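The structure follows.
Omission of a single protein chain aside, the complex is shown with its protein chains in their original locations.
We just call them A, B and C in the order they show up, numbering each chain from 1.
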Amino acid sequence: MLTRDELLKHKPLIMAGPCAVESKEQITSIAEALAPMGVHVLRSQFWKPRTSAADFQGVGEAGFAWVREIKEKTGLLVATEIVDKDHIPLTHGTSDILWVGARNMQNFELLKALAKDDRPVILKRGFINTMKEWLASADYIGRERVILCERGVRTGADSMRFTLDINSALVAKHDHGMPVIADPSHTTGRRDMVPAMTLASVAAGLDGIVVEVHNDPENALSDSKQQITPETFKDLLDKVRKVYAIATGIA
Amino acid sequence: MLTRDELLKHKPLIMAGPCAVESKEQITSIAEALAPMGVHVLRSQFWKPRTSAADFQGVGEAGFAWVREIKEKTGLLVATEIVDKDHIPLTHGTSDILWVGARNMQNFELLKALAKDDRPVILKRGFINTMKEWLASADYIGRERVILCERGVRTGADSMRFTLDINSALVAKHDHGMPVIADPSHTTGRRDMVPAMTLASVAAGLDGIVVEVHNDPENALSDSKQQITPETFKDLLDKVRKVYAIATGIA
Amino acid sequence: MLTRDELLKHKPLIMAGPCAVESKEQITSIAEALAPMGVHVLRSQFWKPRTSAADFQGVGEAGFAWVREIKEKTGLLVATEIVDKDHIPLTHGTSDILWVGARNMQNFELLKALAKDDRPVILKRGFINTMKEWLASADYIGRERVILCERGVRTGADSMRFTLDINSALVAKHDHGMPVIADPSHTTGRRDMVPAMTLASVAAGLDGIVVEVHNDPENALSDSKQQITPETFKDLLDKVRKVYAIATGIA
Partner (left out) sequence: MLTRDELLKHKPLIMAGPCAVESKEQITSIAEALAPMGVHVLRSQFWKPRTSAADFQGVGEAGFAWVREIKEKTGLLVATEIVDKDHIPLTHGTSDILWVGARNMQNFELLKALAKDDRPVILKRGFINTMKEWLASADYIGRERVILCERGVRTGADSMRFTLDINSALVAKHDHGMPVIADPSHTTGRRDMVPAMTLASVAAGLDGIVVEVHNDPENALSDSKQQITPETFKDLLDKVRKVYAIATGIA
């Protein structure tokens, strides 16, 4: 079984994939574009937490078979957001890494259920949660299984959807010894700004990135405006690796 | 069965009770002090969402019998926070009103489960959620069953635990036609400030208040610093009724 | 000469007047409507700090004679915002009270110049300043001459222009012994919400209010949307006095 610390041997850790799994063709096409770039983990969201009940809620378990086929073919690891504790056992054999979204960072019943699993868990930070709260939520799961993910805070002067709080990510990493990755897609909400925020994150020495990549962003069923194409991501990855190496001295 | 609109015939709606049910003696003593004051609803928290896993998590179902006995004796209505969708069916016959805490405002799976119930639901606002998000969460449940509860936002200049956002409560009420109550206990985090924030809320014409009242605040198992005694609450209630009548013209 | 503490014998202190002095007719008409209501202080803004250089910047010294005539006729005290240290000496004989706007709360050169005057100074809080910063700015002037004014903070979830931070006003008053008044006009930015926020402020026991009142709000040269008419203010004042008396026990 993959442990968090094995996963973190990838420096920086590269996670990418669509906002949501939409169809076998979509996720396969994206995965086949990403695997040759050296991406480590495929975002595979089967259930989508949405602000509005009227929005697309994900394909659910129907997508498991598609993704297992992709894993076998490409060797990609798979990360899946958990929105309901009952989904956790279902994902065994499909998802190598679990994920808690920003809106569930303090859904303590979900955290307690995740504590009973043994896979690595990515814990996104809530809209305005403090360091103490973020770490307390990690402790619910078990800190040694957790990778924190900074995805932006909400402020009174937001020029994009959220303000990426690299300062807090650095405090979590250096003062508290936690691995931290950044999500430049949700903080910007716009694809033209994703590369700059991605490079900023790795230049700060954060441990990895998770970027929304879609083969046809314009027609994506969710987060259409912030997903980038595999081609854009390929160019960006080249810069990511160079910048990370200069910033951290880790090549 | 009690509907939201029947509940709202109480003007203002008065909810009070301890942060958490701790023992039969504790909840009975508090309820017996509150009932003669004309309190409408007893806070009865069987499960507590806590920032840290090490803190008191509530008495759970053990408390149901105590509270049912209290209901019979006093006629008080009972409101209970739901932190786990599996708890919802358990509360039938005990809880007249359900409750979603600030940290679960965007726990959409919980909201979907509540949509299948038919009791009134109090929906507290998350730490920094927008009006659009608050209303979208109400829509998950069914807006006509929801009473919103403003409990304070987190800002960069918090002088107390949270800043009570009466402005947003007014917008929810007047621009969106939603009933809104205020929680002066969580916003202040200190008992000496609860009366002033309570009076501010009813002076603004909000539809009610929910105040933490404990028979022995110093020794409460949670939120010890913000609970007031029944005696303090009694004096406050007298002012609440007078201020509300002047502010709204509703006597 | 009027001292701050003499001014504060008015409980609550009532300040009202237009956003800006626009003409002799305008300020006279408003003052004559306000004086019989028992208003203590007339807002008389000769210089307006505006976000955009293209907006109306005030009538300047031209207005002094108009206001001196009003003072003589009505006995109203006059409060004037100072935006430029060179204006301070000009206001002697006209303005009884000086005023520092939110955007100048940390304009330390202005504060130092005000320290050389001896009139009471109202110090509005900046958009997101902490208690420590607010008090430090008061200390620049001399704390015993200062009345703090809470006018709303900017948060990530503003439903109106700013969120009135009554919590902080209470901390300034009770923990730091400072007199604090509230400005319900700037926090709301909309006249229909001014009465509710005004009543909330006095119900919390704050020491006074400053409300924008204009004889013809629709045609005001600035802040047109938030000024209320003298008629609306008269009804509000009646409630203000009753609510303040109940909340504080001071009749």
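FYI, contacts are C-beta pairs under 8 Å (C-beta built on N, C-alpha and C of every residue); 3 or more make two chains touch, one makes a residue touch a chain.
What you are looking at is a predicted structure, and each value in this text was computed from that prediction instead of being measured.
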{"item": "Among C:46, C:64, C:99 or C:140, residue touching the chain not depicted", "value": "C:140"}
{"item": "Residue in contact with the excluded chain [from A:26, A:80, A:106 or A:129]", "value": "A:129"}
{"item": "Per the touch definition above, residue among A:12, A:120, A:179 or A:205 touching the missing chain", "value": "A:205"}
{"item": "Touch residues of subunit C, complete complex, unshown partner", "value": "49-53, 83-84, 103-104, 106-112, 126-129, 132-133, 136-137, 139-140, 154-156"}
{"item": "Residues in subunit B touching the chain absent from view", "value": "127-128, 153-158"}
{"item": "Touching residues (missing chain, whole complex) on subunit A", "value": "128-131, 152-153, 155-160, 162-168, 170-172, 174, 187-188, 192-193, 196-197, 199-205, 239, 242-243, 246-247"}
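Assume only the chains that are shown with their structure count from here on.
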{"item": "Distance between chain centroids, defined by C-alpha means - subunit B, subunit C (Å)", "value": "35"}
{"item": "Centroid distance [mean C-alpha coordinates] between subunit C and subunit A, Å", "value": "49"}
{"item": "In subunit C, residues with contacts to at least two other chains", "value": "128, 153, 155-158"}
